[in-house]
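Up next, chain A:
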Amino acid sequence: MTAWLIKSAVIAGPGGHGVTDLLLADGTISAIGSGLSDAGAQVLDAAGLIALPGLVDLHTHLREPGREDAETVETGTRAAALGGFTAVHAMANTEPVADTAGVVEQVWRLGRAAGHCDVQPVGAVTVGLGGTRLAELGTMADSAARVRVFSDDGRCVADPLLMRRALEYVKAFDGVIAQHAQDPRLTEGAQLNEGEISGRLGLAGWPAVAEEAIIARDCLLAAHVGSALHVCHVSTAGSTEIIRWAKSKGWPVTAEVTPHHLLLTDEVAVGYDPVFKVNPPLRTAADVAELRRALADGTIDCVATDHAPHPMEAKETEWSEAAFGMTGLETALRVVQQAMVDTGLLDWPGVADRMSVRPARIGRLPGHGAPLAEGGPANLTLYDPAAPAEAVSPVGASKSRNNPFAGMPLPGRVVATFLRGTPTVLDGKLA
Partner candidate 1 sequence: MKRHLISAADLSRGDALLILDTAEELASLADRPIKKLPTLRGRTVVNLFFEDSTRTRISFEAAAKRLSADVINFSAKGSSVAKGESLKDTALTLEAMGADAVVIRHSASGAAHRLAGWVRGSVVNAGDGTHEHPTQALLDAFTIRRKLRASGGRGAGLDGIRVTIVGDVLHSRVARSNVLLLSSLGAEVTLAAPPTLLPLAVDTWPCAVSYDLDTELPKSDVVMMLRVQQERMTAAYFPSVREYSRRYGLDAARMARLPEHAIVMHPGPMNRGVEIAAEVADSARSTIVEQVANGVTTRMAVLYLLLGGTEFPEVAS
Partner candidate 2 sequence: MDATAHSVAGRDGLAVLDAEEIRRALTRIAHEILERTHGGDEVVLLGIPTRGVPLARRLAARIGEFEGLEVPCGSLDVTMHRDDLRLRPARALGRTDLPPSGVDGKTVVLVDDVLYSGRTVRAALDALTDLGRPRTVQLAVLVDRGHRELPIRADYVGKNLPTSQREVVHVLLTEVDGQDAVMISDEGRPE
């Protein structure tokens, strides 16, 4: 394996190193310091760049098996690498659903074969996402895919008894249930956040309480049985208050927020363009402000993209007919810079914590999320925060084009991504 000398980067992590060099050899960071010798190593001039531990996404939809028209493991992981990710958790709502060892191992193998980043499959909580019978969680945990995160994402585990059982069951193998909080009865036919905009546009509302009520219930359940709950894509101010309260009690609750919920509000729906249709929906400016604060103070543990690719015909239609979801892997770090760093709410070590350290910890993912240190795995991302703000291109590595940021100027640029010492992205392009 080629050794790499990364010169003059600024490491984003605890105990700031100032401008420093990193030497990557044999898959680890063999040295950190200034004026390191470049003997036998390829040199990468990282002047002005920030070195982050490789980003970890707790929530991605790679669509394979079943919906390869929208995305494949190959194209999705390319997009991930370009976004600075070295590991992604692939959600289970594929066709067939990832509710058996067979499917999760297939996804795991496809990830290894593609080689752009590590793919950690997420197992479904219930068979077929039907919400009535537990899936073989233990077998998935024991499989080659080593599943630890289980989620019916796309659907809510609405039955309180089933949710309790699932939380209890995964204690046996240090698993975590990641809930897509959406009370199905309160959101039948829902299209958009219930509020002033939905009333004006004549679209059925998705009330905040449908998310908050489930989160409250699940926090209490997790506390009652002493098991780990992770809340997917928190979208309302009320939800953050509940999570803050649960954490104050010392309960084992973690939470994630998507980049789009940190930047966009339901106002963008006014032209009825379904590129902005997503589940949970975009909310109000007050919600966005509260989500940012919660991410800054750690109430929300991490940023997870919920990258949800869809083919054009699923989005080029009337709003009510369109699919829910937005892509996000390639723009995530730039959106976080715009929403959190450039606003002074979070510094780069904070970004490293929220986009790498904590997601890896929540996902129980060894080998990722380690702060950059000598001897640690050489998973890192080099990012240029000073790159001139450029309009996001609608075309990227993802197979799908449903990108809400297309045409919007965002700062920053992912320059390089290294996976165990091998570059997957160099100079902003796939290596």
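In the analysis below, a contact is a pair of C-beta atoms (placed from the backbone, for glycine too) under 8 Å apart; a residue touches a chain by one contact, two chains touch by 3 or more; residues count from 1.
Regarding selection, all candidates are chains of the complex that A comes from, given by their letters.
Nothing here was measured: the structure is a model prediction, and the numbers come from that model.
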Exercise for review: Just give the number of the candidate touching chain A here, out of 1 or 2, all from the same complex.
Suggested key: 1
Check your understanding: Can you list the chain A residues touching candidate 1 in their complex?
Key -> 194-196, 198-203, 205, 207, 271-272, 313, 316-321
